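As C-alpha coordinates, the structure follows; a few thoughts come after it.
Omission of a single protein chain aside, the complex is shown with its protein chains in their original locations.
Moving on to chain A:
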Amino acid sequence: MSSIEERVQKIIVEQLGVKPEDVKSEASFVEDLGADSLDTVELVMALEEEFETEIPDEEAEKISTVQAAVDYIKAHS
(Lines give C-alpha, C1' and ligand atoms only; values in the text may rest on other atoms or scores of the structure.)
Protein backbone atom coordinates (compact mmCIF):
# COMPACT_ATOMS: atom_id res chain seq x y z
CA MET A 1 0.00 0.00 0.00
CA SER A 2 1.50 3.30 -1.05
CA SER A 3 1.56 6.22 1.33
CA ILE A 4 -0.68 9.22 0.82
CA GLU A 5 2.38 11.22 -0.24
CA GLU A 6 3.21 8.69 -2.95
CA ARG A 7 -0.33 8.52 -4.26
CA VAL A 8 -0.62 12.31 -4.38
CA GLN A 9 2.73 12.54 -6.15
CA LYS A 10 1.66 9.98 -8.74
CA ILE A 11 -1.52 11.93 -9.53
CA ILE A 12 0.38 15.18 -9.87
CA VAL A 13 2.87 13.55 -12.23
CA GLU A 14 0.06 12.15 -14.36
CA GLN A 15 -2.11 15.27 -14.40
CA LEU A 16 0.56 17.89 -14.94
CA GLY A 17 3.02 15.82 -16.97
CA VAL A 18 5.94 16.69 -14.68
CA LYS A 19 8.88 14.60 -13.42
CA PRO A 20 8.45 12.83 -10.06
CA GLU A 21 11.58 14.52 -8.69
CA ASP A 22 10.07 17.96 -9.35
CA VAL A 23 7.08 17.21 -7.15
CA LYS A 24 8.66 18.55 -3.95
CA SER A 25 6.40 19.16 -1.00
CA GLU A 26 6.80 22.95 -1.14
CA ALA A 27 6.24 23.10 -4.93
CA SER A 28 3.39 25.31 -6.10
CA PHE A 29 1.26 23.82 -8.88
CA VAL A 30 1.05 27.08 -10.81
CA GLU A 31 4.43 28.69 -10.11
CA ASP A 32 6.71 25.66 -9.99
CA LEU A 33 4.91 22.93 -11.92
CA GLY A 34 3.48 25.00 -14.78
CA ALA A 35 -0.21 24.33 -14.13
CA ASP A 36 -2.85 26.72 -15.41
CA SER A 37 -6.11 27.36 -13.57
CA LEU A 38 -7.94 24.59 -15.45
CA ASP A 39 -5.13 22.14 -14.62
CA THR A 40 -5.54 22.85 -10.91
CA VAL A 41 -9.28 22.17 -11.10
CA GLU A 42 -8.60 18.88 -12.89
CA LEU A 43 -5.96 17.97 -10.33
CA VAL A 44 -8.49 18.40 -7.55
CA MET A 45 -10.98 16.27 -9.52
CA ALA A 46 -8.34 13.52 -9.81
CA LEU A 47 -7.59 13.71 -6.08
CA GLU A 48 -11.32 13.43 -5.34
CA GLU A 49 -11.47 10.30 -7.44
CA GLU A 50 -8.32 8.66 -6.03
CA PHE A 51 -9.27 9.29 -2.41
CA GLU A 52 -13.03 8.91 -2.86
CA THR A 53 -13.83 12.23 -1.30
CA GLU A 54 -15.56 15.45 -2.30
CA ILE A 55 -13.52 18.60 -1.97
CA PRO A 56 -15.72 21.73 -1.75
CA ASP A 57 -14.80 24.63 -4.06
CA GLU A 58 -13.74 26.91 -1.21
CA GLU A 59 -11.35 24.24 0.10
CA ALA A 60 -10.12 23.33 -3.39
CA GLU A 61 -9.01 26.93 -3.98
CA LYS A 62 -6.62 26.65 -1.02
CA ILE A 63 -4.89 23.55 -2.37
CA SER A 64 -2.10 25.27 -4.28
CA THR A 65 0.97 23.27 -3.27
CA VAL A 66 1.92 19.61 -3.03
CA GLN A 67 2.03 19.86 0.76
CA ALA A 68 -1.42 21.48 0.90
CA ALA A 69 -2.85 18.58 -1.10
CA VAL A 70 -1.25 15.98 1.18
CA ASP A 71 -2.40 17.84 4.28
CA TYR A 72 -5.96 18.10 3.02
CA ILE A 73 -6.17 14.40 2.20
CA LYS A 74 -4.67 13.41 5.57
CA ALA A 75 -7.14 15.61 7.43
CA HIS A 76 -10.12 14.23 5.51
CA SER A 77 -9.51 10.52 5.19
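Please note the rule applied: contacts are C-beta pairs under 8 Å (C-beta built on N, C-alpha and C of every residue); 3 or more make two chains touch, one makes a residue touch a chain; residues count from 1.
We adopt the following convention: contacts and distances are computed from a predicted model.
**Q** The chain that is not shown, which UniProt protein name from "3-oxoacyl-[acyl-carrier-protein] reductase", "Pyridoxal 5'-phosphate synthase subunit PdxT", "Septum site-determining protein MinD" or "(2Fe-2S)-binding protein" does it carry?
**A** Record says "3-oxoacyl-[acyl-carrier-protein] reductase".
**Q** Of A:Glu5, A:Glu42 or A:Asp71, which one is in contact with the hidden chain?
**A** Selected residue, touching the omitted chain: A:Glu42.
**Q** Need a quick check: the contact residues on chain A for the chain that isn't drawn.
**A** So the residues of chain A touching the unseen chain are 38, 41-42, 45.
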